[in-house]
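First up is the structure itself, then whatever we jot down about it.
Take a look at chain A:
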Amino acid sequence: MSAPHAAVSLAGVGKTFGKGAVRALEDIDLAIAPGEFVSLIGPSGCGKSTLLRIVGDLIQPSVGDVIVNGKPAHRARLDHDYGIVFQSAVLYDWRTVTKNISLPLELLGWSRGRRNERVREMVELVELSGFESHHPWQLSGGMQQRVSIARALSFDPALLLMDEPFGALDEMTRERLNMELLRIWERSGSTIVFVTHSIPEAVFLSTRVVVMSPRPGRIAGIVEIDLPQPRGAETREQPRFFELVTEVRERLAGSGAATAPTEPALVTEERV
Partner candidate 1 sequence: MAAIASRRAAPAVGDGRARALLDRAALLVVVLAAIWAVWEGFRWIGIRTELTWPFPVNDVTMPRLHEIVGQLFEPSRVNGPLLIDVLLDAALFTAREAAVGFFLGSAIGFGLAVVLVHSRLLQRGFLPYIVASQTVPILAIAPMVVVGLGSKGVTGWVAVAILAAYLTFFPVAINTLRGLQSADPRALELMHSYAASRWTILWRLRVPASMPYVFSALKISATASIVGAIIGEAPSSIQEGLGGAILNFNQYYSLEPRNLWATNIVAAALGITFFLVVAGAERVVVRRAPENVA
Partner candidate 2 sequence: MSTVVQPVPRSFGRTIGRRFRDWLPALVVFVLVLVAWQGLVEVFNIRQFLLPKPTAILGALRDNRSDLWSAGIVTFKEALGGFAMGSTAAILVALVLARWRRVGGAIMPYAIAANAVPIIAFAPITNNWFGLLNPMSKMVIAAVLCFFPVFVNTLRGLTSVQPASIELMRSYAAGEIETFRRVRIPNALPFIFTGLKVASVLAMIGAVVGEYFGGPLDALGVVIQNNVALFDFPLAWAGIIVASAFGIAFYAAVAVAEHFLTGWQPAADSRSD
C-alpha cells in the first residue's frame, strides 16, 4: 500500500484577515520533501492552523504561491491529493465506523466491493477490528480519532494534514497514538504536515520541526530531528531527545512565544 509521495512548497505566503486588520501569516517560505514528517509548532495565534488550511486550499493566501504535489493547492484539493484530520474527530453520528471511513471513497465513486476491502484494511491498520458496526458516540475519544485517521488515509493520499489531532486526549492515549501514527507513516509513506502545541510530541514524531513566532506568524526557525528511525518508547528516554526538546523550546522562547512547561496537561489557551 505505498502511496505516491507529495512535496509541498510555500513561497512568500502571507495571509491577512478582515481588510488588513489581522496579519495572521507573513513571509512563509517552506519546502517539504516527499515522505517527510514536518511539525508546525508555535504559541496560540501564530497562524499554524491557518497555514495548514492554506496548504489544503481551505483558505486562500493573500500573497504567495502554494504548490502541492507539483500543482497549485487548489488543483491538488480538487484532485483529492490530501487527507485531513482535525482536532475533533468530526465523525457523523448517523454512520457506523465502517461507513464513516468509507465516506471519501463514496464521494470518489469507488465501487462497493473496492470500498469494503479498503475499509477492512484501514480498520486493521488503526487496530479497531471488532468495532466496525459501532457508532461514534460509543467510542472513546482516542478511538474516534483513530477512525478519523483511517478515514483520512482511506483513499491513499500522498499528503496528510493534521491539525492538533491528539490535542483533546489524555497524555497516555496521546503517546500511544503517537506511536501508532509513526507506524502508519512508515507503512504508507505519505508526507505528513502536523500542527501541535506539544514540544515532546513534535520532536518525537517529526523529521523536522518548524517553529513559528506569534502573530504575525513567521517561521522563527527549523530544527532538524536526527533521532534514528524507527522510533519507539525508548526514544523518549534518550539524551538526544531531551537536547532536541530543549532546542525547540529555546527557539520558541527566542521567537517571543510564552514558554510553557512540557507537561501537556497544561493548555495555554482554550480552543473554542
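Picked so that all candidates are chains of the complex that A comes from, given by their letters.
The rule is simple: contacts are C-beta pairs under 8 Å (C-beta built on N, C-alpha and C of every residue); 3 or more make two chains touch, one makes a residue touch a chain; residues count from 1.
Predicted model, so just to flag it, every value in this text is computed and none were measured.
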Options 1 or 2: the chain contacting chain A in this complex: 2
Of all residues in chain A, those that touch candidate 2 in their complex: 53, 56, 58, 77-80, 82-84, 86, 88, 90, 92-95, 103-104, 106-108, 131, 134-135, 137-143, 173, 176
